[in-house]
Every structure is written in C-alpha cells, then in structure tokens.
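With one protein chain held back, the other chains of the complex are shown just where they sit.
Entry: chain A
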C-alpha cells in the first residue's frame, strides 16, 4: 500500500509539527536506548563474573591438612598431619576413574631466584604435568613439565611471563637459559601465562620429584589437586564432586588415624560448588535485568500510547475539518497510523543504532570490575523496536478510529 500522495501528506504534517514529532521520537528512542544498555549491562556483568572464574579450572578440588583438634584412638589432639606421596598414589588408585587431572603439590615460599645479576624472591612449586590444566595456564614459549622430567628428577623450571619480564629483562628467548633457585642451577624449559592475571604469575614450577629432593621435602606434600571428569549435567557433576571430596576426606582421615568428626585436620575445597552458586547468581542477574528491561518496555509502551492519544486528541478538530472536506474514516485512520508508525520506526531504529554504536565503541574499553564487554542480542533489540511500533500503532488506532467515526459536527465542536 505504497501511496506517494499519502507519504507527501505525512511528511508535510511531520515537517510542520516538529515539536510533536521530536517528542514522540525522543520517547521511543530513549526507551529503546535504555533497554538496550540495560540488557547489555546484564550480559556484561555475566561476562565479567564468568571471567573471574576463568582463573582456575572450574571443577577443581584441593586437599590440605592441618593439626588434629580431637583425641582419637589414644592419640592426642594437636598432632600435625602430613600428606605424603603414598596418600597421593592411594587416592589415584582408589578414585582414578573419576579424575580428569591430578597433581601433587609441594611448595617452597620465598625462594631467592637469580639470573645473572638480577635477583628476586618467588614461590617455587613442585607439581606434576597435569597441574597446568588445573590452574588453567597456557604456554607462551617452550613447553610445560612432563613425566620424563619427573622421572629423571630433572633440574628444569617453567617460569611465568611476569618473571620473565622482571628477571630476564630484554631476553627474547629464555628457553635453555639457567636460573639459580636457592643457588642451584635450573634450566628454563618454558614460559607460562595464567588467565587469572599477574597475581597468579608469581610462581615457578619444577617437577615434584625434583622439588622434594632439592628442598629436603623427602616425600612430603603440601596439597593434592584434582579435577573431575564432567558428567552429563552440572547438577550431576556437582553431586559427584561433593561425594568424591567426602570420599577423599574419609580415606585420608582413616590413613592418618584422625577422628572422623575432626573438623579441621583434613581440609578440602571444591570450586564446583562455587561454580554452581555462580551460575545461580548469573541466572538471577539475568532475570533481574530482564525484569527491569520488560518494565522499561512496558513504560515505553505506555508512554508511546499516551503520546498517540494526546496527538489524536489534539488533532480532533483538524479531523473534523478533513471530514467536512470529504475525508473518509479510513483515510483519517490511515493518515494517523501511517504517521505514528513512521515516526516510531525511525525513532526506534535510531535509538537502536545509537545504543548499539555506543556499546560497540565503549563496551570493549569499559574498565569496571565484574562488567566485561557489554553486548546485546540484536534480535532481542529489534523485536523490542517492533513491539514498540505495534504498541504505538495500536494505541493510536483506537482514538483515531473513534475520532474518524464520530460525526464531524462533534469533532468540529472540540476546542
């Protein structure tokens, strides 16, 4: 129903009623703008929180020990519990089929590390090759530890990008260079990075066997790390992970003769539970933003409807005149709807384009904690614009139809 005459008539009306057009347009455009920005922020928050959890594998289980607090089988409380290699091996053989990654962990804090004349103090950690997956580390240069290193008790070390920057200034390729850890030469085999950022990069990794031997650890371990094979659903994985954690605890308590009720001798953490909570949280956030968004749309619809009603009311007399001059009701309704739809469409799209543009330019540069790259599903935004247009048309239709069908004498009497 492209009618050039009607278009000209409408452009005339729009051109000569700028204020009315601008007010309608601004209310539609700002409604869309607010909605898009709101939904984008919801998405940004979700992204931001997800990013926080990227630092480590999301299904990580850690085990460590402290002193006993309860008397048990004739043993006094206050007895320190020490994890050992045989505990690690026993857990592997008992629960191995549920485990995806595993690594023992032996830590020496504040080790003096020298490279030529540079010197620094870092944490040196003895781990197994799979520790890389547990910590979500990536390799920037060279390679990570392997089982050969572990078997040969090789004096090799994996350093971080941060340490490379701090100690090996200007060294393009540090692979093969030697570092002195507490005065002992270690050859650099790789450089790692951690998604968790700089605070996770203050560590050097050496094979567990080397660490125990060089730093007089005998067969002591500080911690055990595991990740779980994922099951079909998150709930299932969480349940399995909770059970495994309990099983490991029970085994360790038995092995070290700790009271089963002792609350702090054997400790574990389980990030999967946190992940579950996080998912509930982001679900909640998403729901909240949708709720606010829908309220915004409702407010927008009401606003547009209101404006349409006022416009029709304001034009009642004009409608009377037009009818006296021979305008049919259909022509009147058509004229008002045509104008309403045209103005809301243009304004809605303008609001959409403006807000999307803003997100495009500002979004990636946004430096706020827990908000990352706010963005919005284009389809959602577009359907919101359509919804507003339909609402505006409907809201304009009923008063327009009424104005078009009442007798012109009544419309003309309207002041």
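In this text, a contact is a pair of C-beta atoms (placed from the backbone, for glycine too) under 8 Å apart; a residue touches a chain by one contact, two chains touch by 3 or more; residues count from 1.
Keep this in mind: contacts and distances are computed from a predicted model.
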Inquiry  = Please identify the absent chain by the protein name in its UniProt record; candidates are "Putative ABC transport system ATP-binding protein", "Tryptophan synthase beta chain", "histidine kinase" or "Formate dehydrogenase subunit delta".
reply    = "Putative ABC transport system ATP-binding protein"
Remark   = Given A:13, A:75 or A:90, the correct residue touching the omitted chain is A:13
Message = Touching residues of chain A against the unshown chain: what are they?
response = 5, 8-9, 12-13, 16-17, 317-318, 320-331, 404-405, 407-409, 412
